[in-house]
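Here the complex is missing one protein chain, while the rest keep their positions.
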Amino acid sequence: MGDVVLMQGNEACVEGALAAGMRLYAGYPITPSTEIAELCALRLPQEGGKFIQMEDEIASIACAIGASVAGVKAMTATSGPGFSLKQENLGYAVLAEIPLVVVDVQRMGPSTGMPTSPSQGDMMMARWGTHGDHPVIALCPSSVKEAFDLTVRAFNLSEKFRTPVLLMMDEIIGHLREGMSVPDPEEIAIIDRPTVKYPDPKRLPYHMKKGQLVPEMAPFGMGQRYNITGLIHDESGFPTNSVEESEKMINRLMHKISDNYNYIKDIVTTNLDDADTAIFCYGGTARAVQSAVEMAREKGYKVGIFRPRTVWPFPENELLKAASKLKRIIVAEHNYGQMVLEVERVVKDNCKIDFVGKWNGSVITPAEILAKIEEA
Amino acid sequence: MNRQELRLAGSGGQGVILATVILAEAAILSGKHTAQSQAYGPEARGGSCKAETLISDTPIGFTKVQNPTFLMALTQSSFDQYGPEVDESCLVMIDSSLTVPEGFKAKNVVSLPILETARNKVGRLQTANIVAVGAINSLVGITDDETITKAVLMHVPKGTEELNMKALVEGKNLAEQWSKENKK
Partner (left out) sequence: MVNTADVKPKTRQMSNLIYKYMRPEHLPHIWCPGCGNGIIMRDVAQAIENLGLSRNNTIIVSGIGCSSRAAGYLDFNTIHTTHGRAIAFATGIKLANPTLEVIVIAGDGDISAIGGNHLIHAARRNIGITVIVMNNNIYGMTGGQYSPTTPKGALGTTAPYGNLDRPFDIAGLAYGAGASFAARGSAFHVQQTINIIQEGIRHKGFSLIDVASVCPTYYGRKNKKGSAVDMLKWQRDNMIPAEKAATMDPVDLRGKLVVGILHQTQYKEFTYAYEQLIKRLYEEREANE
């Protein structure tokens, strides 16, 4: 472990991406994610990588997908309005199974909203934003250190499962500066996509051998000629209208994520052992929750924290299990109520569910959460 | 548990954010926990600007200032905005060009000629934020001279080191002078 250094959340995301092997970034300036682009512009050519400022948000994600197809780990970052614009090509990467990391440093919306104000209002767009049925992996960091670690993990998951992974940051963490120890490179586990070792004209590009999670990928130019498309395709990579093939393909995309949920899940629980109340939170909100729980514990309340770092897929079984021992779950998030809908869907009548939200551009304070705890 | 909640306010372009970054850097170099953040309008220059640094011996949960132990204001409008939020025990440092309203709650108000010192003694108004850093470190006691110097040098542009070192020392002198005069 290296020395503790002062770093901003957005900077930690870039350093994590570089450590994970990102060698191309394509982006478009937008607050509050712009520092990610600025630092990539500075750092990538130093590492032999490429930075490009594209003409718009759509081009940025398209460029990143193109780079990934050519065998280079790629990332794009944005905030709310840009995340809306990227949705179509996000679906393309899901369907064509192109590894990619997309960062959304959430800001208050809808529309242009309040560009410098914190929010977690894109959580459902992350899940359902692109059209059609599709699986999603989305991670939420609650500290600068986690911004680094989860960016590394986002790359690793995207490579392992050949799918875009969303890093759902928020303004609180993106613009926060705090101390973090940068791990030494040898301490960081890196996963690379399963790659075709030698060209074979008979190879079906989307065929999987037994035991493989995903088909091996051939970087363009390595000699394995094949076709990539956003149309529903069969193992040959060519479009098909077959009912059987379509269903097989969507099922495979869904199952490669759901069957490996235990690998993808990442939940941090605090003080749940003796708790009758848990605060469900994620991302920057967790910092206020942490302080609120400390205050509540001092007052004798038995409160704990249930904090998913992998928010999509949603931790259904884990939350249900926790809920069975609880009287109450308080969901705290910077929106009008998004993940609370998932909590209600999963927990049902197993315990009481309360909500602390914020949708005015200000930050939820520990006092507001404490007040909700004391309401019981 | 020792915990400082520092809030610095001024107008955009005065380098208030950088001042809080340097104070956070000084905290890290001294082995403490810190959280620095800012709130600002979209204007790069002229709009009001508030930045904060928390410094603590223990890990920090909530990253924003809730009850400032220290407030600095460089403009009257920022003082008028954030001044009323502080309680009695908060140490307040304002530029000497500002006026303190009747019935102001905080007992300790340090009025220092920060802008004038930067403009006339250091020779560049833009160094006011570093003058402020020197004064704050002396008043609040974040770290030693060597460490605060290192923190400043880590964050100022190349070629301005000498000027900023001068600003840092002048800021420290302002605070020390005030402490001497106000010691009973």
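Lettered A and B in written order, each chain numbered from 1.
Just so it is clear, a contact is a pair of C-beta atoms (placed from the backbone, for glycine too) under 8 Å apart; a residue touches a chain by one contact, two chains touch by 3 or more.
The structure presented is a predicted model; accordingly, all values stated were derived computationally and were not measured.
Over the full complex, note down every shown chain the hidden chain is touching.
The undisplayed chain, in the complete complex, is in contact with A.
Would you mind spotting which of A:67, A:157 or A:311 touches the chain that isn't drawn?
Only one listed residue reaches the unshown chain, and that is A:67.
Touching the hidden chain in the complete assembly: which of A:7, A:20, A:39 or A:59 does that?
Among A:7, A:20, A:39 or A:59, only A:59 touches the chain that is not shown.
Sort through A:231, A:268 or A:371 and give me the one touching the missing partner chain.
If we include the chain that is not displayed, A:231 is the one touching it.
On chain A, where is the contact patch with the chain that was removed from view?
Those residues of chain A that touch the unshown chain are 23-24, 26, 45-46, 48, 50, 52, 54-56, 58-60, 62-72, 74, 88-89, 92, 199, 219-223, 225-231, 238-239.
Convention: only the chains that are shown with their structure count from here on.
Go ahead and note the Å separation of the Cα centroids belonging to chain A and chain B.
The mean C-alpha positions of chain A and chain B differ by 36 Å.
Which positions of chain A touch chain B when the two form their complex?
For chain A paired with chain B, touching residues are 4-6, 31, 115-116, 172, 175-179, 284, 287-292, 294, 363, 365-367.
So in the complex, the part of chain B that touches chain A is made up of which residues?
By the definition above, chain B touches chain A via 21, 24-25, 28, 31, 33-42, 60-64, 66.
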